[in-house]
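The full complex has more chains than appear here; those shown keep their coordinates.
For clarity, chains are labelled A, B and C in written order, and residue numbers in each chain start from 1.
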Amino acid sequence: MKAKVHVFLKPGVLDVQGKAVEGALNGLSTVQGWASVSHVRVGKVLEFDVAATTADEAKAQVKDMCDKLLANTVIESYTVEVA
Amino acid sequence: MTTTTAPKPKSMADYAAEFGLKPDEYQVILDRLGREPNYVELGVFSVMWSEHCSYKSSRLHLKKFPVTGDRVICGPGENAGVIDIDDGQACIFKMESHNHPSYIEPYQGAATGVGGIMRDVFTMGARPVALLNALRFGEPDHPKTKRIVEGVVAGIGGYGNCVGVPTVAGETNFHSGYNGNVLVNAMCVGLADADKIFYSAAPEPGLPVVYFGSKTGRDGIHGATMSSAEFTEDSEEKRPTVQVGDPFAEKLLIEATLELMATGAVAAIQDMGAAGLTSSSVEMAGKGGLGITLDLDKVPQREENMSAYEMMLSESQERMLAILKPGREADGYRVFEKWGLDAAVIGETNTSGRIILTHKGEVVCDLPLAPLSDDAPLYDRPWVEPKCEPELKLADIPAPANLNDALLAMISSPDMSSKRWLWEQYDRHVMADTLADSSTGHDAGMVRVHGTKKALAVTSDCTPRYVLANPYEGGKQAVAEAWRNLTAVGADPIAITDNLNFGSPEKPETMGQIVRAIDGMAEACRELVFPVVSGNVSLYNETNGVSIPPTPTVGAVGLLKDYDQRAGYNSLKAGQVLLLIGA
Amino acid sequence: MSFKAAVLVFPGSNCDRDCKVAVERSTGGHVDMVWHQDTALPAGLDLIVVPGGFSYGDYLRCGAMASLSPVMAEVVKAAERGVNVIGICNGFQILCESGLLPGALMRNNTLKYICKPIELKVENHNTAFTQGYKPGQSVWMTQGNADGNFVADADTLNAIEGNGQVVFRYVENPNGSANDIAGLMNTRGNVLGMMPHPDRAFEAELGSDDGATLFKSLLNSALTAA
């Protein structure tokens, strides 16, 4: 089964990358339109195969992986999709 | 004025307890004010009277340290200590802990610790030139240790490397006593012109108060009170929002601050550390014997609908507060714009002797400054003579059966084994003035004083095992070892900073360790003419009622007048004579 | 003739002063600092240095944002005119991102920042940057980066090797870099990118002065050209 995990910083936690990318998109470019980019958030995405018989089983496994390794739940939250 | 924005059912006394104020402390607040404080005011009191800001348990004993000397330009009490290194140059340095945050979120905790100590140094006008770190972790095979070590080391490197200050020395110990409470002590050393040192006291009324750096968010609210509270298992759940460091912002902040200072516009300046806006504004106005008003609507804010309470207690990183000379705002804005920093004039100094905060058109805090700092509680905590282990007699120690095995056991022990894995993650060479670092075979780090033949030697030392066995002797030993490490590279030892990490001062046993370790350190400092010019105290380092081994870390700085005279153990050759000096 | 160089300064550059000092002490020349928003470079340059550090925090991707800055547009034009350009560490990353050099620099295969002295072999000494070294000379410089792992597709690598564009190679590969590449130039030979720091190895007390030879080579090239 294919799993896809998105990890973002929790709301309220300073997203230094998002801030920097937004600044670059707004300020560095000479291209029309980029100035209008706002609310940039940068996160991580992981894709992998996981062996499981049902989607629910896979999802439970992947959540466990997120809690233990893939996300730092002190400052990050995650979403899991399996297909 | 309005009173409070807090939800109703709880009384102010309840909140006081929640914020870590003892009932008698709260009573003093009521007596001094002649009324109940509101929620914001209570927040301000709670951080200013926290152990972290007020040093209420340690202040009496810290007075034992010698703090003056021929080369001391500024001793404890400012953001960092300042010493004279000849030719009109000064060295500014300090050490600080970030223990609790590093346990909760090792990477960010350690990273923001490095950021905080650098701000203490450049806020006085110095360019940071060297970083050190003293780390104490739990046992290597404790389930949490590996993750914490990796995170802490990556965080220290991640921050210092990016800012571009070399991390040249440090120390690392492992002990089960730190399983639930690691210690991360970071030291920063900077260089300035001796006649261009900046202080925090507001010099006169009517001056603009300027905020610059990153925006304020809801980071680490109540960090100062938390770092002064004992840990329990479930405080891992109740953690406040963790502060995230932005070393890039810090780099810009260093350049902007030094550039702003060079324009001559700065009258006084202070970084926003623990309890950010509260402690910086209270201290600047209080030290100057003045008053201050702040309009919180002007504070650059990262999040929407922030309350006055949240802004005053936020520990968002990479922020500074400066008081400018009359009419110099334009100089400030030119510099801030160049470096892309948020900035705003948020208030003014005055003669009121009070801190007055307005938010959304209403006065949300109006407090006299004196009780916040001068009258902060001061405790002579009861203490008992700590239990010491009996002195070891050489004759009682059995000789090892096999010397080779003994040697191998020693050098493969966690404390003695190579720390290469760790310091290879630290940029030790940026600034192109490093003469000695963790990898070169010297007892202290050494950096050139840029453009001269002089060099600074820096070291950090403490052997917690010794202090646990005998706090007085262990305290002496830490100072003496720092002295030896400096002399061993050919430097003249000048002064020290310290970071006193202990358990709860409310326990007479622990208080005894604090008192006796300070006695020992003070004794060694007097004997060696090695004054203490800055320092930091971290108490309540306990988990489930068990204290860490007492760990008074000593950070020391020495001067080499000619670095060609430096020495190390990296140039040993076969056939040379070994001399043992001392007992 | 006096050697004339410019060092770029991006927000987050942290080896800019190191580069200035290294060039001045090695060549006796004059160095101007050029701000990232400047839209013109000083006239008559013999060398442009894109220094190390963390330009724009190195957020998103090392060197990506810096490559879009106004000053880099000028650097590209200058390189096309034949001015010598060296990018060190973050500077190398910026040169790749801006297309002045082929390939890209990825996360080290150790996934860690690595700071250590590194032994390099001078692979091509027939360049303006390396004519002062002996063929195949072993040189020492320190390195400090988290993203120094050079990658390029097979065709690009073949071309790089075939053209003699590899200028420095690691003796012991620290980070997974393709073909042990530590330093690389463009086909014309006037743009060099390298991960190790000659700007931290220009005086013996820094552990090595092998980096000074590089700047002296550039001085000699300028003298011969003049």
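Throughout what follows, a residue touches a chain if its C-beta (ideal position, glycine included) is under 8 Å from a C-beta of that chain, and two chains touch if they have at least 3 such contacts.
Just so it is clear, the model here is predicted, and its values are computed rather than measured.
This structure file describes a complex whose protein chains are present as A x2, B x1, C x1, with one copy per kind shown here.
Methods note: only the chains that are shown with their structure count from here on.
Remark: among chain pairs A-B and A-C, A-B carries the greater number of C-beta contacts. Taking each chain's centre as the mean of its C-alpha atoms, chain A lies 34 Å from chain C. Per-chain CA centroids place chain A at a distance of 34 Å from chain B. Those residues of chain A in touch with two or more other chains are numbered 16, 20, 23. Contact with two or more other chains is made by residues 56-57, 59 of chain C. Interface residues of chain B, counted against chain C in their complex, comprise 154, 157-158, 161-164, 246-249, 251-252, 339-340, 423-435, 439-440, 448, 563. Chain contact summary for the complex, chain C toward chain B: residues 11-12, 14-15, 17-18, 21-22, 52-54, 56-59, 112-117, 142, 144, 197, 199-200, 202, 205-207. Within the complex, the chain C residues that touch chain A are 56-57, 59-60, 64-65, 68-69.
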